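Data block below; observations after.
This part shows chain A:
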Amino acid sequence: MELEGNVLGIRQASRLHLVGARIVDPATQLDTVADLMIENGVIRRIGSTEGGPGEERINLAGKLITPGWFDLHVHFREPGKEVAETIASGSLAALNGGFTGVAVMPNTNPPLDHAGIVSWVKNQATPFPIDLQVIAAVSKGRQGKELVEMAELCEHGVQAFSDDGSPVASSWLLRHALEYANMLGAVICEHAEDRDLAANGVIHEGAVATKLGLPGIPSVAETLGVLRALLLAEYTGARIHLCHVSTAGAIEWVRWAKNRGIRVTAEVTPHHLLLTDEACATFDTSTKTNPPLREETDRQACLEALADGTMDVIATDHAPHPFEDKASEFEQAPFGIIGLETALGLCLTHLCPRYLSLQKLLEKVVAMPRQVLGLPPVRIAEGEKANLTMIDPDAKWTVAPEKFLSMSRNTPFAGWELKGRAIGTISHDRYWIRDS
Partner candidate 1 sequence: MSSFPHKHLLGLEDYSADDILKILDTAESMKEILARPIRKVPTLRGVTVVNLFFESSTRTRISFELAEKRLSADTVNFSSSGSSLSKGETLLDTARNIEAMKIDIVVIRHRAAGAPHFLAHHLEAVIVNAGDGCHEHPTQALLDVLTLRQKFGSVKGLRVTVVGDIAHSRVALSNIHALKKLGATVAICGPATLIPRDVAGLGVGVVYSIDDAIAQSDVLNVLRIQLERQEAGLFPTLREYQKYFGVTRTRLEKAQRPLTILHPGPINRGIEITSDVADSEHSLILDQVTNGVAVRMAVLYLLSGAKQ
Partner candidate 2 sequence: MEYRIKTVLVDAQGFDRTLTRLAHEIVERNRGTANLAIVGMQTRGVFLAKRLAEKIQTAEGIGVPLGTLDATLYRDDFRTRLKSPKAQITDIPFDIYDMNLVLVDDVLYTGRTVRAALDALMDFGRPRRIQLAVLVDRGHREMPIRPDFIGKNIPTSMNEEVRVRMNEIDGEDAVLLVEVSP
């Protein structure tokens, strides 16, 4: 398929010679400065290599090559809200941010709840050198009443189910979804939240909400949702993945569950690691997200949980909304923050190495997200398909939403000065590299 509007300059990786980069892959325990020879999308040689005729030579001295990053939690809005994001724009945003793989959530309109629509979505992504995985809905129409045809969906490549945007509506349904998915070797990704307690809240319930006079979402709403998910996972013996954990309370229970041997994995977003509800104090709707930005104690708990391994994955919960939806009263604005094009820079500037070594960081953005979905690991080794993220660790840049390839601009990180930026990716036999 032809790629229209190829803004990144994506082309075939037929004979590619990457010279002088530091290559880091925790999976193969690689951390070395070497050249990479890639032929027809496959890594032929690692080490000092001689150039040959007809090959493209890229000098990457001082740069970093890691296995391709994977974002386990994105919303691409197609079908239904193509003014916010399409599969094409979302894929380009992912590549621009250094991700070679994403898992899209099913809360589109109509929702991704049967094999036909899942195949259609995957098909839309084929022009792009990206691994687009679909997380299908747990319930038909995301109505929380009847299970989707999980077995058939698994046959179409789905390995995870979620009613994200909402928790699975009833404990009854969640229990049976866990049992049925477990039979298929699939995982349930739960947006853990007690909706009764969250009620009409729009911001974390605490001092800032009190000062702003905005209805709050109490942290216990998440804790309760997480506890329900954990206890049902234990009871059914099934595997569960917790989306965007944000509270100290929930984290304690995840830690407890892991010690107890409950099969749980959990993710945390860059915005919950780096921002608190203080960011909402000017009624800036780009800070409105669910779960809401929490208090400093919660943020510290998230950082600690990331460092000690209680949180397995960093995922962005990339949730695009068009300007006109966000340009409204705080209470009426939709929840969501976009993250694909800021995550890598935020991680390298603020999390690594302060809280995580580079090797540990790569586990959270390369290995674990794929493991949660049961995907084969991506490794940098001779003979492997090249699936790589190229990074300039010293590049200083300012977050400028108007330059995003995402169609939306709803980020609270606009104007942030970051150090470290994706400069290219290679996967699916193709590559792009940023003009420096």
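Selection rule, in plain terms: all candidates are chains of the complex that A comes from, given by their letters.
As a working rule, a contact is a pair of C-beta atoms (placed from the backbone, for glycine too) under 8 Å apart; a residue touches a chain by one contact, two chains touch by 3 or more; residues count from 1.
All values reported here derive from a predicted model rather than from experimental measurement.
Novice: Which single candidate from 1 or 2 touches chain A in this complex?
Specialist: 1
Novice: For chain A, which residues are in contact with candidate 1 within the complex?
Specialist: Going through chain A, the ones touching candidate 1 are 205-207, 209-216, 218, 282-283, 324, 327-332.
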